[in-house]
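Now for chain A:
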Amino acid sequence: MIWDWDYAWEVFPKIVGDGLRTAVVATVLGSLVAYTLGLVLALLRRSPIRVVSGITWAFIEFIRSTPLLVQIFFLFFVLPDIGLTLDPMTTGVIALGLHYATYTAEVYRAGIEAVPPGQWEAATALNLPRRRTWTAVILPQAVPRVLPALGNYTISMLKETPLLLMIGVLEIAGVARQVGSRAFRYVEPVTIAGVLFLVLSLAASLLVRWLERRVRYRN
Partner candidate 1 sequence: MIRFDDVVKRFGDVVVLDELNFSVAPGEFVTLIGPSGSGKTTILRLLMTLEKVTSGQIFVDGECLSHMQRGSRLVPADEKYQRKVRQRIGMVFQQFNLFPNMKVLQNLTEAPIRSLGLSRAEAEERALELLELVGLTEKVNAHPSQLSGGQQQRVAIARALAMRPDMLLLDEVTSALDPELVAGVLALLKDIASSTDITFLCVTHEMNFARDVSDRVLMFDHGQIVEDAVPDKLFSEPDHERTRTFLRAVLERG
Partner candidate 2 sequence: MFDNIGLFVETISKGLLLTVEATLGGIVIATILSFVFGLAMLSRLRLVRAIARIYVEFWRGTSEVVQLLWIYFALPVLIGYQIMPLVAGIVVLGLNFGAYGAEIVRGAVQSVPKAQYEGCIALNLTPAQRMRRVILPQSLVEMVPPFNNLFIQLLKGSALLTMITVHEMTYQAREVLITRHVSQAATIWTIVLLFYLVLAILITFGMRLLELWAGRLVGRKPPQRGLLSALRSRRGRAAAITDAAVAGIGHTSDRSGGDR
């Protein structure tokens, strides 16, 4: 028997129930961290103080060039050593958020650079304070433009949440593996997990495409 429908129906609720909820929570919280921290990194990267922008650059390159899985392990094993004992889910969210912040930082940077220089000049001519220039002129123009790109990284993040199973956070793939190992039968649960990811990411990319059209329309 290649495919056992009874078994598939039995494991389906577990994967969709527990697994999906954990995956969505991790992705949403991770994205919030990534969106916020990414903006901070993008601004630090533009700092006129060379040491600050240099260190930020090195940090971004380092995080981007090394595997998320190793970063997850790093936080999981090292944070307790410095007195921060967090539950695995929180550790996972921080790792996902931190890793993707280095990507969203790049997205914000591109968005900021796409604001025409004339906008800066006009703000200077109007003698706007620097802070106000950012909050009232530059960011309101830059951020809506980059929303689709940010959305794409959220989709990528969703597909990387299975890494958290390595520190005991079981989302879709984690639950599938656990269920499979109990019954020594992996075909159905892992296939269900794959189909679920496919459906989720296709639906999410449709959403991003819609967002992109809206953004383009508004410009």
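The set was built so that all candidates are chains of the complex that A comes from, given by their letters.
Definition applied: contacts are C-beta pairs under 8 Å (C-beta built on N, C-alpha and C of every residue); 3 or more make two chains touch, one makes a residue touch a chain; residues count from 1.
What you are looking at is a predicted structure, and each value in this text was computed from that prediction instead of being measured.
Evaluated over the candidates 1 or 2, chain A touches in this complex the candidate numbered 2.
Residues of chain A touching candidate 2 in their complex: 2, 57, 61-62, 64-71, 73-74, 77-78, 81, 106-107, 110, 148-149, 152-153, 155-156, 159-163, 165-166, 172-173, 176-177, 180, 185-187, 190-191, 193-195, 197-198, 201-202, 205, 208-209, 212.
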